[in-house]
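Quick one: this structure, given as structure tokens, is what I'll be asking you about.
Removed from the display is one protein chain of the complex; every other protein chain stays in position.
When the chains are written out, they are named A, B and C in that same order, and each has its own residue count from 1.
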Amino acid sequence: MITEQMRAIAKDLLEKGEVGTVIGWEKGTFWYNSTPLFISKPEQVDKLVFDEFCANNLAKYLLDFKLAETKTAVFVKGCDARAVNRLLQDNQVSRDKVYLIGIPCPGMKEAPKTAQPQDIAGLPLLTKCKMCATPNPVLFDVMVGDPVPDKKVADRFAAVEALEGKSADEKYAYWGKMFEKCIRCYACRNVCPACNCRECCFDANGLNWLGKQNNLPETQMFSMTRAMHVAGRCIECGECERVCPMGLPIMEINRKVIKDLNELFGPYDAGMNLDDRPPLGTYKLDDPEKFM
Amino acid sequence: MKAIAKAKLNTLLDAIAKESNLLVPVSGDGTSKFAPYTQGAQLSFDGRTLLPPKDVFFPQTEKMYKFKTNGMNASVETALEAPRLQVLFGIRPCDAKSIHCLDHVFLTKGYVDEFYKAKKDATLIVSIGCNGPAQPTCFCKSMGVNPQEAEGVDVHLYDLGTDYGVVAKTEKGEKLFLDKYASFFTETTAQVPALADFPLEVNVDGITEKLEKMFDHPLWEEVAKKCLGCGACTYLCPTCHCFDISARVAGDQGFRFRCWDSCMFSEYTRMSAGNPRPSKKERVRNRMLHKLQYFKERYGDLLCTGCGRCLSKCPVNMDITKIIKQVREADLA
Amino acid sequence: MSINTEALPKQPEVTAPAATAIPDVTPKEWIPRIVGFACNWCTYAGADLAGLSRLHYPPTVRLIRVPCSGRTNPQFIIRAFQRGADGVLVAGCHPGDCHYSTGNYFTRRRFLLMQRLLEYMGMDPRRFQARWISGSEGPKFQQVVTQMSEDIKALGPNRKMRDAE
Partner (left out) sequence: MSEIALAQNPVSPLVPVVCKITKIVTETPDVKTFHVSTLDGKKPFTPMPGQLGMVSILNAGEGMFSITTQGENHLEFSIKRCGVLTDALHEAEVGQNITVRGPYGNGFPLDFCKGKDILFIGGGIGLAPVRSLITYSIAHRQDFGKLQVIYGSRSPADLVFKEDLFENWTKVPDLELNLTVDRGDESWKGNVGFVPAFIEQLAPSPKGDKVCVLCGPPIMIKFCLQSLAKLGFKNENIITTLEMRMKCGVGKCGRCNIGSCFVCLDGPVFTLAQLQNLPPEY
């Protein structure tokens, strides 16, 4: 249904030559894998699908096309649209070079453990989707399907608050155990639409921002730096946590930062509105004064 | 064939752990890996671990030598330690194949890597066969690995249902495992069950020869588009062995270490004169060609064992089996 | 740094808090190490004034001069803790007095957040402080360093986030 409409729109755009590339999803290895797809010819549109496994945030790929001569069309769910907003705010892509096809998102499902087909309805929602407050795209040129009703979100700061209540040593032990698992694959950084620096400070190894040992101090440094770098820019798409091969609770750090930013400088949701300045990129004369 | 009941395995492991460093597959916290055996640890014998066993011989970070400087003077002290005997218990045939590949790299072609060799020589490897795919993403059978029987190990355990059938593959295995722990084993006539079907299969016949003609093929541009350029595949791969050498300096002393590196990172080949692999197209191509062409040309084996780790954890479902299929179908116009 | 070392007071005997529990790492004479990032225009001058005025404060702080407190990257703080700092101080001009007009307003936001993040990671927030110290506030510099040294002495050596070697 939505898939058919997607294909029709993509076909139309490509046939008319309005866009050079359409970024969507196709089926992957198994029935529970949907994976990013890039098409540039109308006859390829039949590969496009939209189902319960299109978890990938496609906005980040716009960076690969920012120098393209033609427009790029991209399908955006609620979280993807916020990501596009972020890229626009950072002047990474220009609005007239992208064509956004909005898809209201019912929430994506966890992949099961077996290759045998199962009832999709019985599968649990992805963690990142349970916390989602914006299933409908906030920015689009055209919308496919009807908006889904806004969900009531389980308290997204519950895990953060639970951890805040613990003692310093308990917190340190908790995070130590987490960061010890990190293998430094940088999947969290590479999938993150807020991480859009042309060159990441961690790749500029001559500068030694980060040593190459895989040990606790270095992974702590990496994770905390990344949390500070995406502060005020994290759109809570939860992709970092979803792609982490080691299952680190990265969003528990990002949400802590978001919670603090809200408490300190007023409520702010990144990527909701193009005109809002991210909280660390602006200031008020009457900001909380704790330092004296 | 000798055998031990699966239910009694813990008593055997207890006995081994008393005398040697015993590494077993342990799961917990959303991951599984080979870790020192402790009583009460969550052992994971139902398939391959998420993290490959390569770090047993080739740790992610390994100190090579310490140094001190004093004005113009300097001294170097090697950090190679003589490891004590360790038993690596429960690797799967795909992992056994990967260790065979690592042996090619670290022990042949004129130079022997002593850091690797010291650990390898001090290790008794005990493998366990699989009677079917442990994960949907397993495709070891397609890569020329016999899922039920590992090669290049000291002792192999066949999965006989309620028992493990124990067979020594080397003299070392005979002496240090079968004879030493003989009291734990009984005799069995049970047969290895039939192998279950693998949902994922791929034909790799002639892939190397085909790839030789495909360096400039547009396919690479196509498959690389969705790659994020993270290192998850290379760090989870049991055969990926590329490393970096770097140093930690603190004032007038420090140490030089080697650490895993990933050809998917932009910094990997960067030189002062430029980068021969500037975009992800070149990097994805290099990874695939290294696995399927270059390594075969150099050492005679494919550098993929079909363990499926990259496939299961890739954030964008980059599927090496699909790429192999695309390569086989590609036109060489 | 323009601290006259001869004029420094004799270090008072510090009774280590948990000396019995961890006797080998908390020696009696343990002195905290504080890394201070001082803005060139205000705090660095303030420290200078403290020295010129022969104000006494504990020799715990190592100042690093930065063009503006806003230059201080969060990574500097983490790296300082990793490499052996027991406390980190970021100090700059009072809000409104920034040589670059607005730099320290950003500093304020950034480090309010950073301090909370450090706390969330299990660090004691007292180990990381930011202060506004102008060029004429030599006594305030003295008082801030004295206070922070005492706080950190009470906390003991920092072992969190430390790089092993």
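The rule is short, and it goes like this: a residue touches a chain if its C-beta (ideal position, glycine included) is under 8 Å from a C-beta of that chain, and two chains touch if they have at least 3 such contacts.
Because the structure is a prediction, the values reported are computed rather than measured.
Though it is not drawn, the left-out chain touches B in the full complex.
Screening B:M1, B:L80, B:L178 or B:V192 for touch with the missing chain picks out B:L80. Residue in contact with the omitted chain (choice from B:K6, B:K180 or B:R298): B:R298.
Touching the missing chain, out of B:T31, B:Q86, B:N286 or B:N317, is residue B:N286. When the omitted chain is restored, the residue from B:V87, B:C140, B:V202 or B:C263 that touches it is B:C263.
In the full complex, chain B touches the omitted chain through residues 64-65, 67, 69, 72-76, 78, 80, 105-106, 109-115, 215, 241-245, 247, 249, 252, 254, 256, 258, 261, 263, 268-274, 276-277, 282, 286, 289-290, 293-295, 297-298.
Note that in this section only the chains that are shown with their structure count from here on.
Here the chain at the heart of the structure, going by C-alpha means, is A.
Taking the mean of the C-alpha atoms as each chain's centre, chain A and chain B sit 31 Å apart.
Computed from the mean C-alpha positions, the centre of chain B lies at a distance of 47 Å from the centre of chain C. Across the assembly, chain A contributes residues 215 that each touch 2 or more other chains.
In chain B, the residues that reach two or more other chains under the touch definition are 248.
Against chain A, the residues of chain C that register as touching in their complex are 74-75, 78-79, 82, 95-96, 102, 105-106, 108-114, 116-117, 119-124, 129-132, 160-164. Taken in their complex, chain B has these residues touching chain A: 29-31, 50-51, 60-61, 135-137, 199-200, 222, 225-226, 228-232, 234-236, 244, 246, 248, 257, 259-262, 265-267, 311, 313, 315-319, 321-322. Across the complex, chain A meets chain C through its residues 160, 163-164, 168-176, 201, 209, 215, 217, 220-221, 224-225, 227-228, 231, 253, 256-257, 260-261, 264-265, 279-280, 283-285, 287-292.
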